[in-house]
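What follows is a short report on a single structure.
Certain chains of the assembly are absent from this excerpt, and the rest are unmoved.
Chain nomenclature is as follows: A, B and C, assigned in order of appearance, with residue numbering initiated at 1 for each chain independently.
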Amino acid sequence: MMFTWPISIYYEDTDAGGVVYHSNYLNFFERARTEWLKAMGIKQTELLADDIAFVVKHAELDFKVAARFEQNLIVESELTELKKASLIFKQRLLDDNGVSYCEATIVVACIALSRMRPRAIPSNIVQEFNRAS
Amino acid sequence: MMFTWPISIYYEDTDAGGVVYHSNYLNFFERARTEWLKAMGIKQTELLADDIAFVVKHAELDFKVAARFEQNLIVESELTELKKASLIFKQRLLDDNGVSYCEATIVVACIALSRMRPRAIPSNIVQEFNRAS
Amino acid sequence: MMFTWPISIYYEDTDAGGVVYHSNYLNFFERARTEWLKAMGIKQTELLADDIAFVVKHAELDFKVAARFEQNLIVESELTELKKASLIFKQRLLDDNGVSYCEATIVVACIALSRMRPRAIPSNIVQEFNRAS
């Protein structure tokens, strides 16, 4: 299953090379994951109140084409693995013509925030992702 | 009394116009205030553990000359007013020749973080700033 | 005349105090101004190709209520003055109930980018803003 989310490129995203600064692609992918959770009715604010957080543990990024100021792009996100305490996402930043600007594999862990230790993903979130697949 | 702190301009600070993106000057000024507190032996991490935070309530910024990638600049910070629950800083971003790139007046309030309400600045911090003046 | 633009608060916008980091409000206001120009059919990318850029010369910010992760807010933007080579905007970040989180006065100058010197705002942009008023 695929979740898509639009991203507009603003001045703040670019650098003096005239293109999007590389670390900002990670922000675009995080926004898309947050919106996917929101679309499933999951509020990370409520999770935080229960000492539950999702943190990025590993990221692999391929920067394929430099995105530019004022482009309107989309992030396509796919869940490729759902484990007891972690999730693996494949995410791509694309334009309307299907040109791929950046592709990522992101490993997200579920943690008890106060102890920074892995914990099981809450069952309602597991159910939502299973329903989505 | 004046506190000075060096700032180097990196790609991340610039935008597609080739110069420093305007909101990043606020970050430079914040770094300088943080380092000033550190130089006085005040750790904001410890303040946070006591539910005390400093937050920016008002900012006025004059963008005079655009700073550029790879410049080595300094922030000069001055405390112009020390009230019961707030501080007013004048800060300037300068180069070695005294050229001023950005000038700011920043009003910082001391708050009880959990309630987001004003509270008196801890007396040891008041003492440190008085000693510095 | 008023232009409104939605802003969602993501992790990237927040800091360890649990609320939006102060300089990011300037980014939200910049996004809203960029989208306003886009809604008028004005592409800043094309302006840059003609050596024309809009740069922030002065900003005054009142931080009224701290915005938080996952909030959905809007920026209301108003043009209060249109001069030969500069524009003054009033902008506010609000929630659905009209609560104001941050208010700003932003002075934007039109410049010849290669020389970093003021120049007249292109007449089609003046016309669009006049039509909007």
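The definition used in the following text is that a contact is a pair of C-beta atoms (placed from the backbone, for glycine too) under 8 Å apart; a residue touches a chain by one contact, two chains touch by 3 or more.
Keep in mind it's a predicted model, so treat the numbers as computed, not measured.
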item: Full complex, copies of the single sequence (shown: 3); value: 4
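Throughout what follows, only the chains that are shown with their structure count from here on.
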item: Chain whose Cα centroid lies at the greatest distance from that of subunit A; value: B
item: Identity of the most central chain, Cα criterion; value: C
item: Centre distance in Å when subunit A and subunit C are each reduced to the mean of their C-alpha atoms; value: 27
item: Gap in Å, rounded to a whole number, between the CA centres of subunit B and subunit A; value: 32
item: Contacts with two or more other chains, residues of subunit A listed in rising order; value: 11-12, 68-69
item: Subunit C-facing residues of subunit A, complex; value: 8, 10-12, 27, 30-31, 34-35, 38, 43-45, 48, 68-70
item: Partner subunit B, residues of subunit C touching it in the complex; value: 16-19, 22-24, 26-27, 30, 48, 53, 55-63, 65-66, 113, 116
item: Complex contact set, residues of subunit A against subunit B; value: 11-12, 14-19, 21, 23, 68-69
